[in-house]
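With one protein chain removed, the remaining protein chains of the complex are shown where they sit.
== chain A ==
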Amino acid sequence: MFKNVAELVKKANEENKKISEVMIEQEMFVTEKSREEIVEKMRQNLLVMEAAVERGITENVRSVSGMTGGDAVLLQDYIKKGQYLSSDVLLDAVSKAVATNEVNAAMGMICATPTAGSAGVVPGVLFGMKNKLQPTEEEMLNYLFVAGAFGFVVANNASISGAAGGCQAEVGSATGMAAAALVELAGGTPQQSAEAMAIALKNMLGLVCDPVAGLVEVPCVKRNAMGASNAIVAADMALAGITSRIPTDEVIDAMYRIGQTMPEALRETGEGGLAATKTGRKLEAQIFAREGK
């Protein structure tokens, strides 16, 4: 089993395989299941992701608290007008990341990647890129296996829990995973995947987990949006040949240590950061008054 990114890339290079293939083969070894079973299970995940994206960009989804919903539709309408400043692909990915998290906040069905609070980034980037890159279903599944491979390293060497390591561990990890996976989808090398992850994750370091009223809504939905855009830009930078001065594994280690020293108020307790702002507290009071807590 690969323990870190360096081993993962080395294995891919030595055996002349893609990262996705290394991940699938390891999965077959660890679970003693056939390739078909494993690929089919991933296909079920892909279908759930697609359904959540579709629901979020077409329906006017609203969360129980009323704090989130409807922003994915706003972005889709904005793209159609054609007056955007960045790019249609970038905004499409952003809107699909938002869509997923709006469905999640509404207690809809999603696929955690790596967590529910960060479930928008990986599918957002994939479905945002679908028109441009025209991937086959197999390539889309491979994208998820690459994302899984990098997430696997983060989860085992650092954390993917906001309560343990802050939002950098959730949306941060998801952003790194999506960046690495997009590089392979676009035809980049395993090493470029690793560079993209490092570049993306470095820019998420220190991100705190400070949800208003303790709900996975504010600021989680918009952090997924920015995670998706960060992932795409990081992938482009890596494909351009830019490398990270700090190796990916050391970036992951830095993330872990930052998480350990982060105050508890900023680790999913709803007690610090945006949750503790005047408006955050007001929203919290309104929601709990309604719930009768």
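One rule holds in what follows: contacts are C-beta pairs under 8 Å (C-beta built on N, C-alpha and C of every residue); 3 or more make two chains touch, one makes a residue touch a chain; residues count from 1.
Here is the rule we go by: contacts and distances are computed from a predicted model.
Missing chain, UniProt protein name: "L-serine deaminase", from among "Allophanate hydrolase subunit 1", "Branched-chain amino acid ABC transporter permease", "L-serine deaminase" or "4Fe-4S binding protein".
The chain that is not drawn here is touched, among residues A:105, A:129 or A:225, by A:105. The residue from A:89, A:116 or A:254 that touches the chain not shown here is A:116.
Those residues of chain A that touch the chain absent from the view are 1, 3, 23, 26-27, 30-32, 38, 41-42, 44-45, 48, 63, 65, 103-117, 119, 122, 144-145, 147-149, 151-152, 155-156, 159-164, 169, 177, 211, 213-217, 264, 267-271, 287-288, 291, 293.
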